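All protein chains of the complex are present and in place, except for one that has been dropped.
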């Protein structure tokens, strides 16, 4: 067996330092506080006749922002701790790439969405922070597909390009096509899912079975993963409502997501139990498929999909996602050579596509009788250049957006995957995958702590016998 | 030993599927967005002269809702992970029954509390979601008493009836008796506690000692349980204030609960330490009794109980609850044949009753001089049919509400317990209680992961010696 060189003592520090310095310079040139976070807000208030500080966008969005923030760092991070010996990498590298990604996202999204033409500056506020976290989510999804098989340097490269691609496809989908996608079924989950899957396909490892001993979970690692699952599940209503319209928009998105996710849990349990001989549940399904409903409502959460509509979406997603883990993942690995560590195809890619379709259909089916005249305009933002767009056209553009996100995911993943294949990034050998010891100081093996008393006795017995 | 049939491959999926489909149909018929979450909100605003979106109830209650949501899924779920090998069941089944329960609760509470007589519809908003979570809490409390001894199908049945009973007793207590109980000392904790204890009593297992090896905690499972404890403890102020009056009502409920819980921690530690020969603390007490103050302030949190009053309630509850674990739980098990896995009698039932009494007394002692004329009316909602009620009468009705919750808990528990006794639910044999292997695929025993290196050495030694 050829030992690969996993020494990242130069590459990792250099990448971190240089990129962070670049961020500082670019922020210095481009990023400024927006008017609601600037000390001149007192003048803005007087000028705009705003009577109370509470009408600052901060108070509309900050609680949701913090929930989203928890999803990014604890949710995604802990969801991936399920492997028996890759929890440091799961939660630690997630931490690293999210921290870099959100800075780069503020710049990329700023340039594409909110660059002020007069001053050449990007003005940021709480909504920008949420969008940056969203952008990062796409890359963290992709991380799930390659978990345990790449080096942190590769992850940073993947994030750099991922955020860049994200900002472009987001610009096309939301601004040019004027599709709605507040919770990111298309923009975040479909893109992120296919981006990660394609990278994993390019980086296919035929001899991955050599690290079989490190795959799978142990009892405690499965419980750690449930921390991730639950924080994602509980805060998903905040995710889907974080940047929707003030008032009824946020309110409705929360209700829809809350209901949809509850429904998903029941069908996930049903399929998981039915798939085993004696009806036993599988932690993999509970940890992942229960979340599929939140993904699938990312586009339609702010629409008048109605409470039972949300339940139906959740119902179907629980089934499809769990089936995915049982049938599709093995097929992808054997036939298509896609090794998807966390099963992001079942949790993000597929439900994302479903979400895009649900969004297109519900948009096309929207009507003034249900939404009200002004409600329809508000919900789909039929203003400015788009004030004459019909709901049917809107449905078409939603579907087009869906395709854009898939194309960007697959094409982007292919290119970035090829870059990551270069033998310079310090990725682990096949037999060392899924092992924290490669990139982390793992001080003391657990067994030394938990065994001594009895083992000492054993050794003692053995030594005594040797003395005979 | 007769092996019981714990195969739930048919029952669990069927129950999940059928019930979820029933939910979808009933939601289709009954549930609609309320006016603050409907796209017509823009018209409502104009009509009601509401100047800012921030006056949508969403912004008053959403942060508290999310805290309550965390308590339900992470709080209750992780609190029950303390058993060494039942953490999957604790956090997983909690997840399942809460997800079902909240849907059913929206319907049941809707029918009883907010069915619109004209349209025959139930209009839901963020407050409905909070109430649904509250309703579910009652059933999760009951789960604590039977943890490890029942099948997930039994838990679903328990939740179906539990939510139904909850909605009825809540209607009687809050609407007919017009008692106040914002944090649910009576409605949630007393009812849930006695409901679970009575079920446990009906399902008494004389040979439970056969699974003795699975009872108790291990080091790491106790730390997981502390995650549950702390999130319950920290967010309890949100629980008790989530549906209280806007403004001072929510504000005051938070202050009272915050103080009360702090006080509980100190007396819990005191009694726990004093109960052991060398003053060592017991994790069971720290995990549970520290929360009793929150339970006991569920009714009075919104009243002018005054800061030191809140401290006194917490002081007493820490003592009583810890004493309960030391003296009453063994008595309940030996003499009354009530096997209470989590000690919900000490954490919910008893403190709930204390809370009901505290509520009755503080209501009866309320006065215009303390509350102000309008403050008194607002706090006790002395409007409409109840505008002439005196505080003394109110105190009496509070006490009556207390009794209703106990009666519903005990009678309901007896009936539901009998149903759960039928030999069709797939519950585990006495020697398999508290064991995740019964209902979960437990992939790889932890020891296989943690021992090899040294053991291999040992085996090596042994084999070498055998070669001699």
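Quick notes
Letters are used for the chains, namely A and B, taken in the order the chains are written, and counting of residues starts over at 1 for each.
Please note the rule applied: contacts are C-beta pairs under 8 Å (C-beta built on N, C-alpha and C of every residue); 3 or more make two chains touch, one makes a residue touch a chain.
Here the structure is a predicted model, which means the values were calculated and not measured.
When you scan B:250, B:288, B:339 or B:405 for touch with the missing chain, the hit is B:250. For the chain missing from the display, the contacting residue among B:243, B:259, B:399 or B:442 is B:259, taking the whole complex into account. Considering the complete assembly, chain A touches the hidden chain via residues 6-14, 16-17, 19-21, 23-25, 27-28, 31-33, 36-43, 45, 52-54, 56-59, 62-63, 66, 69-70, 73-74, 77, 81, 85, 87-88, 91-92, 95-96, 99-100, 102-103, 124-126, 129, 152, 220, 224, 227, 426, 438-446, 449-454, 458, 461-462, 465. Touching the omitted chain from chain B are residues 52, 54-55, 59-60, 63-64, 67, 84-85, 216-220, 222-223, 226-227, 230-231, 233-235, 237-238, 246-248, 250-252, 254-255, 258-259, 261-263, 265-267, 269-271, 273-274, 276-283, 286, 290, 304, 306-308, 311-312, 315, 370-372, 374-376, 378-379, 445-448, 450-451, 455, 458-459, 462, 465-466.
Please note the rule applied: only the chains that are shown with their structure count from here on.
With centres defined as mean CA coordinates, chain B is found 31 Å away from chain A.
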